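The complex is shown incomplete by one protein chain, all other protein chains being positioned as in the whole.
And now, chain A:
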Amino acid sequence: MDIPRYWRLREQRYKLQGNVCAECKAYNFPPRPVCLQCKSKNMQPYQFKGNGTIYSYSTVYQAPDAFNKQVPYLVALIDLDEGPRITARLTDILDNKIEIGMPVEMVIRKIYEDGDNGPIQYGYMFRPLLKKKE
């Protein structure tokens, strides 16, 4: 059971809470104490909008123990609109069509359950944009 880590990272996993460099405006996820671009320590909290595009993706058939009941599942590298590239699960791919460059949006999903007695970890996954009726 990894409760301290779950608690510590909840803002990142629930809200894509990262930071932005006040000097050069470079965005970071996860948040960093020092800017990778200009080495400034003047970093401000920033909540990402949760929109991005698929840079690449793959289907997982052999998973770590915590996820082995969920296989097969999709993981992707996602370029967030603000810049950072992150790793995340994909969900609700209804027509089995995934393309590099496809726009996706963040949703909250159950990441894993720590057995029958442990905590349930929630966090971000990404799905194709919800089609809205005009």
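By definition in this document, a residue touches a chain if its C-beta (ideal position, glycine included) is under 8 Å from a C-beta of that chain, and two chains touch if they have at least 3 such contacts; residues count from 1.
We take it that contacts and distances are computed from a predicted model.
The listed options are "Amino acid ABC transporter membrane protein 2 (PAAT family)", "Putative ABC transport system ATP-binding protein", "Hydroxymethylglutaryl-CoA synthase" or "Ethanolamine ammonia-lyase large subunit", and the UniProt record of the chain not shown names that protein "Hydroxymethylglutaryl-CoA synthase".
Considering A:35, A:54 or A:125, the position touching the chain not shown turns out to be A:125 (whole complex). Seen from chain A, the chain kept out of the figure touches residues 10, 14-15, 69-70, 89, 91-92, 94-95, 107-111, 120, 122, 125, 130-133.
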